[in-house]
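Every protein chain of the complex appears in place save one, which is left out.
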Amino acid sequence: MDPLRTSIVDAGPTHLRIRGYDVLDLMQQATFTDLIFLLHHTRLPTPQERRLIDAILIGGADHGPGAPSCAAARLAASGNRQSPSAAIAAGVATIGDEHGGAGALCMELIAEGVGRANGDRTRFEAEAIRLVEDAQRTKTRIPGFGHRVHAEIDPRVDALFRLAKTEGLAGAGIEFARALETAIAQRIRPIPLNIDGALAAILHDLGFQPLVGKLLFIVSRVAGLSAEVLEEYTREKPMRIRFDVEYDGPPARRDGK
Amino acid sequence: MDPLRTSIVDAGPTHLRIRGYDVLDLMQQATFTDLIFLLHHTRLPTPQERRLIDAILIGGADHGPGAPSCAAARLAASGNRQSPSAAIAAGVATIGDEHGGAGALCMELIAEGVGRANGDRTRFEAEAIRLVEDAQRTKTRIPGFGHRVHAEIDPRVDALFRLAKTEGLAGAGIEFARALETAIAQRIRPIPLNIDGALAAILHDLGFQPLVGKLLFIVSRVAGLSAEVLEEYTREKPMRIRFDVEYDGPPARRDGK
Amino acid sequence: MDPLRTSIVDAGPTHLRIRGYDVLDLMQQATFTDLIFLLHHTRLPTPQERRLIDAILIGGADHGPGAPSCAAARLAASGNRQSPSAAIAAGVATIGDEHGGAGALCMELIAEGVGRANGDRTRFEAEAIRLVEDAQRTKTRIPGFGHRVHAEIDPRVDALFRLAKTEGLAGAGIEFARALETAIAQRIRPIPLNIDGALAAILHDLGFQPLVGKLLFIVSRVAGLSAEVLEEYTREKPMRIRFDVEYDGPPARRDGK
Partner (left out) sequence: MDPLRTSIVDAGPTHLRIRGYDVLDLMQQATFTDLIFLLHHTRLPTPQERRLIDAILIGGADHGPGAPSCAAARLAASGNRQSPSAAIAAGVATIGDEHGGAGALCMELIAEGVGRANGDRTRFEAEAIRLVEDAQRTKTRIPGFGHRVHAEIDPRVDALFRLAKTEGLAGAGIEFARALETAIAQRIRPIPLNIDGALAAILHDLGFQPLVGKLLFIVSRVAGLSAEVLEEYTREKPMRIRFDVEYDGPPARRDGK
């Protein structure tokens, strides 16, 4: 078998380095958020970048047991009390395109639009309209816009964008996301940017690859899943979660075949 | 790295054998249940053994979305539409000591009791009483007895035991399980053997290791999880499953710290 | 919360029915393969259909620890000895588009080709060529053809197809799969149909939806994962699996930042 290749961790018998940084040094000087940035990027963040990533990670960590990932983790903790990791794994497996996946899809959209405009911000409007028309033609939802709960405006979006401006990090990603919002309002109806879209815009401006939009949500949400699993283990009885079930299949058959 | 060792599969460039049997031959002559038996045992089953394993696998496959494993799989299918395997994995991770785990625990109990009686069935009663008293002293539940839904008697238990008798396979496991049932009724109150206990008794009599009590339940249940995930993908909208949530933690705090 | 809807299982306090069939009856008369068919279809199989599904389920169950799903399950069993379900879940999560996913993709292709030909088998050749040319244009691999190990011909393919013919169940699916094989040989180079493609053709002919191509592979493979996890738990020491790792990232940095 060939050795497993990694460009991230250099684990020797007497040292442990992540992207060249000694982990012992990091343990004494860096924050976990610094490390998360470093692991998914090529360098440590500036204080301004760290502030934004902290905000993003905090914003996604836990929305309560109503979210599918959290409900699945609590269900698994309810049936399987031998392995909290199995419960967290069940919650993580629940995250996908429909739940926590819009960030990555929206980053792809932003990267496409910004790329086509070739850096020229005067062309953002036209490119945004083009993408919205594409979505109308193929009848696909535009990721990063609209929300199940916050029909109006998600206050976290403004909080994140204000932060990005304060920290001097608002770039083409945020500008293009706003152009998309305008184009959607013109061509479809006003559908506000949601937290996934805001996150996508900011992560684009920080230089991350689109897949990171989904990965950082997972990293963030695992903190919440872990706490919810802890509470399920320590406060609730096993097998307590019941569902009402409605059967609408074929009626009882008389024959054995 | 050392090679991964297996005593189960011999996969060569021109052959594939499971425990020495050519898979091509098995594909033409055996049933999937034969293969499941072979994989977890050292040989193929007799027709009588196959009948019992078929009954066990059918009985555990699907109890509907009210079961935690099925609810978790449907939740994962609801949030993550990109990977049906992730949904099934979430359901599998939900199976544990509390949900589907009683079979293996009861097999350990039966193996302990039968072992201590050293084959002498006249001592089963005394050994069963001893185990029940142990459980009373340590305040642990006796696995394989009682049921959330079937307060009275689970008809599947009788069906399985009748089948075992008809097929000439009822042995020390079934006898000891009944001795436990009697001892529980005498020392605690009548708590009928449930499907996990019946399964444990039969699998003991077929010569399986205790862990197989849990594993066969997983193999069986995956068939149901798979069908439920198929229905969730093809009939239901993503993110449709909602929960009512009740918050009972600390009230809103005034300070930011 | 709305009740969870299912058309599969009717679980009442005194009955358990799957697609209308009483589970107690099934336990006494049916095989596990019958139930798997019933769960993913709308009815029980004929003896001929059962024979084919048995062959398919046996063929996919276990190819040894060299397969990613099995290696992942053994790794998880090696690190987490508290929960065999967690190990099987890890193995299941490893199954996807690249590993075990070709069956479902090939079923979509077959359904598309057969659909376009509108039942007219004289048009299969033209439709097959069209699909191969599409794949050439978009530079995508055609799922269900070629194999990592069996460079020549996978003997399981012939075994399955011969069985389908013997049982009188070879239909448009098998015919179109062969048309695809011919078209590939003409336009690209001879790449034989593999086991995923054979499975796809047969499942199409049995009336299953494309997603079932992936699901039945999971159901089948879980039997093998379960047995491999049993062996890892009972025969091997925890944490025994070592990897050689090769680091090719940035060199050690001098600065702490």
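The chains carry the letters A, B and C, assigned in the order they are written, with residues numbered from 1 in each.
Everything that follows uses one rule, which is that a residue touches a chain if its C-beta (ideal position, glycine included) is under 8 Å from a C-beta of that chain, and two chains touch if they have at least 3 such contacts.
Quantities reported herein were computed from a predicted structural model and do not represent experimental measurements.
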{"item": "Among B:Val9, B:Ala198 or B:Val229, residue touching the chain not depicted", "value": "B:Val9"}
{"item": "Hidden-chain contact residue, picked from the options C:Pro68, C:Pro155 or C:Gly171", "value": "C:Pro68"}
{"item": "Touch list for chain C against the chain that is not drawn", "value": "1, 64-66, 68-69, 71-72, 75-76, 78-83, 86-87, 89-91, 93-101, 148, 238-239, 241-245, 247"}
{"item": "Contacts of chain B with the absent chain, listed as residue ranges", "value": "1-11, 15, 17, 19-22, 25-26, 29, 42, 44, 80, 82-83, 85-86, 89-90, 93, 243-253, 256-257"}
{"item": "Touch residues of chain A, complete complex, unshown partner", "value": "1-2, 4-11, 13, 16, 18, 23-24, 26-28, 30-33, 35-36, 39-40, 53-55, 57-59, 61-66, 71, 74, 83-86, 88-90, 92-96, 100, 149-150, 155-156, 159-160, 163, 209, 211-212, 214-216, 218-220, 222-224, 226-231, 233-236, 240-244"}
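Here is the rule we use: only the chains that are shown with their structure count from here on.
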{"item": "Numbering shared by both copies at the chain C-chain B contact, with half separating same from different", "value": "same"}
{"item": "Label of the chain whose CA centroid is most distant from the centroid of chain A", "value": "B"}
{"item": "Among all chain pairs, the one with the most C-beta contacts", "value": "B-C"}
{"item": "Geometric centre distance via CA averages, chain C-chain A, whole Å", "value": "30"}
{"item": "Between chain C and chain B, distance of the C-alpha-averaged centres to the nearest whole Å", "value": "24"}
{"item": "Multi-chain contact sites of chain C, meaning residues that touch two or more partners", "value": "1, 4-11, 83, 85-86, 89-90, 93, 243-244"}
